[in-house]
Structures are given as C-alpha cells and as structure tokens.
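As you look at this complex, bear in mind that one protein chain is not there, while each of the others sits in place.
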C-alpha cells in the first residue's frame, strides 16, 4: 500500500521490530476473537454503523450474531472510506485469507465460516501474535482483578483507576474495594482509603504490573487534597474533591511503587446518551496541560505517559514533554487515531521531543487481531516521515531511522516500563 | 493547475458531476453579476483591500464604480498570493476571456468593458451555470421573503433564522414578523411567538424550502427553555435566554417540518468595528461542540448540517459526526475556506467520517460567477486527496473514488435535503 519503494522497504524492516504494545484492553484469558462477531462487535464498527443508520436492536446481546454481522457489514459500505474500515479489510485479508478485490455483503457467510474455523484452532493466539510481531501487550485491569491464570510476561498487568478516582461513591465500587482488600471503605475516611489503595498497588506490583492508568475528563485539574479536606469531601460526596484527592493519592503510590502513570486526558463520557455501547463518549477541545503543571512539578520521580485526544493539544503535549523530564508522549488516542492526525502529530513530536521520550503507538485493542492493522497503519506513517523528513534530507542514515523506529515501537516502552 | 496528470484527469472527471450547492447568498431574482463592480464588491476583496490600506471612501455606495474597481485592483497586487485573488483570476479567465499572463491595473478598462458587455447578455445566467456545472443552489432567505418570482427547483429556499434568534428585540424585526405573519409579536409571549414562527415554517415549506439555517457565536449554548421562563425572558429582554428559547423552538419546527438545520458555529459579529461592510466579523477559537450535545441528543429526527470556523474545531466536527447519527459535516466555512485548511480538514473527514455523512462544499457566494472558482479549488483538493490517500494505496479504485466525490458534491446533498 506504499508506492514509494524506498518507503515500502523501510516499512518492511520496521515490521521486523518486535512490538511492545503499552496499552490495550485485551482479556488475557481470552485474547483473540473466536468469531467474526468478536471482530465486528468492536465499538468502532458498531458506532459507525449506528451513525449511518443501523438500529440498535441487532446490537443487543440476545440478537442473532449472524444477523448482526450481516447488518454491520451492510452498513460498512457507507463508511468504507474510514481508517477503521481499513483495519477490518486488513484483518480479513491477513488473518482470514480473503482475497477478492472488495468486501461485500455477499462475502458474509464465507467470512463467518472461515473466521469460526480458523479462530477455533488451538494455535490461533500464537499465530496472531507471530504474524503481528507482537511480543508483549499491556492490559487494562480492574482494580480487583486477581491477575492470575495468564502469562504476565506476555500480558502485562496495568492498574486502571477510573473507578477509584471517579466512581468511589457508587455502592458497587465501594463493595468491590472492600471485598478485595478486606478494608471497610463503605463510608471511607482518608486513612482507610489510603490503606485500601495501597493494598491494590501491592497486589498489582506483586503480580507484575508495570503501569497505572486513568482516563480523565477535559476539565479535570489535579491538586493535592489534605487529609481533613478529603475526609470532608468523602462525607459530603463532593465528587470533584474526592476525585482530586484519590487521584493525588494514586500518584503518590505510583511514586512509592515506581510505576509510570498513564494519563489519558480529555474524554467526556456519555455525551451521546443513546449511543451504542462504548460509542457515547466525545470531548471538549477546551482543555490544557497547564491543568497538570502542579502534578508534574510535585512528582518528578513519576513518569507520566500522556495521551491527548486532539491534534491541537498535541502541540501542548510535545511542548510539555520537551520541557518536563517526567512527561513522555504516548500514542495516538481514539479520535486522533486516524492517519491525517497521526501523521501531523508524529511529525511534530519527531521535530520537537527527544526520541527517547516517545511511546510511539499503542493498540487500544480488545482482541489481538487488531494489533496488526493498527500498528501497520502507524508503521506506514513513520516509514514515510522517517524517509521524507530524516533520511532524504540527510539528517539520519537509514540505519539511524530504523533505530529511531525501534525506540518508538519497542525500546522506549522497555525502558520506561521496565519490562 | 495540477501537474500530476493522474490527479488532473480525476479532477476533470470530478468536474463532470453536476453540483448541488447547499449554501449560498444568491439573490435568485438577480443571480449573476452585471458589472465588474458586482464581482469586486464581494467582501473578500473589499476587506482585503482595506486590510492593505484602501480607504473606505471609494467603498461608499455613491462613489464612482470604476474608481472603486480601479482602487481595488490596485490593492489586489498586495494580496495576489491569496486564495481569494485566485478566485478572481479564474473568473477573469473563464468568464471574461482574459488571457494575458498576469492581471494588472492596466487591464482595468478592458475588464470593466468586457464584463458589462458579457454579463448583459440575456443568456448569461445559463452560461455561468453551464460552465460551472451547477444544477441547484440553496439560498439564504430572510424570514419574510415572499419566495416568489424565481424557479425554486433551481434556487432552493432556506429559512435563515439569525434575526429571529438574536434580534427579536429590535423593533424592525418584530414589525417585519408581525407584518408578515399577521400575528402581533410587538410585545410577544411564547404562544404568539410560536404561532408566528410556525407560520414562517409553513410559508417556507409551501414554497419548497429544504433547510433552515443560522449562524451562531462561539459562546452560544443551546438549551430547552420552558414556556414561563421564555415569557419572563421576553418581558425582561434577557437576550441570552430569548436566543436559547427561540433557537430551541426553531429546532422543534425543523423536526415537525422535516427540515435539516444548518448550524454555522463560531462567528463573533462586529469585532473590527470600523471594517468594511461584511468585513468586520471574526471569532474566538475557544468554543466546543460539547455545547450542542443537549441539542443533538434532544432531536434525533433532525439532521444538523454543521459548519465550524476553525481547523482545530474540525476535529470535533469529524468526531461528533462519527458518533451522532444526526450530525453531518458541512463545507469549509469562511476563515477555514483556504486550501491549507480545506486539505487538512477534508483529509481528516475522509479518514474518520462515513462518506455518506459529508456535505463536501458550499459556495457561500453572492453572485453565481463565484461558484466555478470556489468549487474548482475544492475539486482540485479532493482529486489530490482521493488519489494520494485512496487510489494509490489501493484502498479505492478510480471509479470508487469518483463515486465518493459524487457523494460529497451532489448525492449526499440530494438525500439529506431531499431535492
């Protein structure tokens, strides 16, 4: 798909670099798809199908999977221009062996049958990882995940803390926390909460966790909350202050446990209230990393791996990462994860941010099959940028460019997360 | 003007697609220019001339038109780098037959004479439409436009509602509304206002209107206003609440009358207070589509054709349109209507938004002669993007790319506006 033979050759060599994927939603106990429904159930397909008119009826859990697949495939023809469609096209060709010029509704049965046959093979997971050249994948684990029953050298635990920061007042969250830690946090105070969160870090660290992560709304503004203030906030259900206090506490534990903290900044949840599952979130471009200045200053020992949601804010990210030793750029998130923005943002990062401070890409995938097409999209783009902006102007040799790609795709993640 | 023969050929084929222009300011009773003054009186030329030093004296209505033209032409030499200048250059060559390498002040008399001679021909309108390959043009009609005396199949009425939303407290607006509807809205209450607005929708719908439109300041935040609150606001001249209430009422009528609602988001009026006519408006980049989330959620039956003023907000637009079924992207407006931003924004839309949810371009023109150069600018850009991002990487065949161009330039407008 790259016409320039020099760029294509570089891309081929970049594909030889074993990937460390620093952020995904893989279920390590069921990492691959088992049917085409697992692939097309990805919210990128259901939300786009719904956006062009697909009713939500067939998206219900009790609907017939083949009917659902057929309906999504039908609606895909209205968005076959998107990057998301290209991921599916590449999955069908690479993993299912589809080889006709174009996917159509008529291929539905063949695709379903082939998927079931191939994905049911015992070695499917190994095949997918091998073809994708993925070595390690970071997970997104609930705080009460037992973290057992899978290979934590391959699937690296990461403590996801959204529930703790933003939903502590929900009974279910408090109950889960109490049950898992044995500490009564139903009507918590700062001390018991700190004990409980500490117990989670201890658990995760013991099971090989290499990062802590949270996604944050555009208006979130971290600040230290003193113990009495946090206690008051917990009692009065002052959610803003509780969120700040718990967030700060988590940053303190990241420091204590030497874990990098992934900040995914800018998402508003449930904006489209009747959207499909996971297809309801959007954002407000009016946000700034200046909101995080106090945090970055307060925790020089913690590495913050920062993702932003907009290409405009990417300039802030590149600049904050250029200045703050403890801020690194991380991937191309969600609404910025399309070639037009990846290319523009990557170019700016490569011109302004030290090459050792960039986590080039992460898959954000739910099923392993998506690693290949998503990383290929990124690999094509860096092959192009490294050629046009570095090799051809004589700034880098081809070897140096390839070494830089290795930093972006593997070595920086190894060093930053200590894997 | 396109050096790559493949891109040029695609451009030529794209030019064969009959255009439906979904937004203009054409006067259907006098759609074309009659003199060069009508062309150079376009605010893009007067404001740029003023920006480089032209006094406003010659821009007064009573000044000699040839003196004005000569002065604008003189000042154009200071902005012959702009896209706006290119539009004029293309008009002179295509419609007036100008064929020297460069336009200079010395060509003034020839241009004026030729324009008067050619534009006075009885078939001029047909010639312009034919050369531009424009089939239908949407208008911007005052709410009290009788909508008679022109062919509404060619010139499609659109109810412009800025006066109702933002200027209802001006006596002239109230009087016009009362006179046109026969309903006393001098000291209006919600009920009578609703009757009056309903009468306008009825009138427009009967005369073939296919859209409702409004331009909105960056801080506008739509919300439902209950009847008593709106009544209070009307009595106390609380302009913010009145604007919200009337806007919401109009959205309700769009639903009732099945009219798409064009939202042109982000303009501040009269920022440069001494600017030339129509050359005073600017913007504040700090605005977000999150302000419209309540609206988009409340009216799933209404299609919102959204234009934004900045390239940064285009990422919001692409994302909201990707998630909300009732939000479509619409054109490249005003300060974003230059190639650098059109190309970047179009690329992002084509990578992220279903192809059926994009109104590619509109002319925003006051005289038909501007359709050709403005659309050519856009057609060149999509020929380039479709070639580079779709055909050459093997994502689309040439035929599929051309079909996509047809959606952007014609078929989506046909379907969305039901013309």
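Think of it as A and B in the order they're written, each chain with its own count starting at 1.
Convention: a contact is a pair of C-beta atoms (placed from the backbone, for glycine too) under 8 Å apart; a residue touches a chain by one contact, two chains touch by 3 or more.
All of these numbers come straight from a predicted model, not from anything done at the bench.
Determine which one of B:248, B:341 or B:417 touches the chain that has been left out.
Only one of B:248, B:341 or B:417 touches the chain omitted from view, namely B:341.
Using the document's definition of touch, tell me which of B:35, B:51 or B:133 contacts the absent chain.
Of these options, the touching residue for the absent chain is B:51.
On chain B, what residues meet the omitted chain?
These residues touch the chain not displayed: 1-3, 47-48, 50-53, 78-83, 86, 101, 268, 271-275, 279-286, 310-312, 335-336, 338-341, 344.
If the missing chain were put back, which residues of chain A would it touch?
Counting only chain A, the missing chain is touched by 286-290, 293, 296-297, 300, 312-313, 315-316, 318-325, 344, 347-348, 350-357, 389-390, 392-397, 404.
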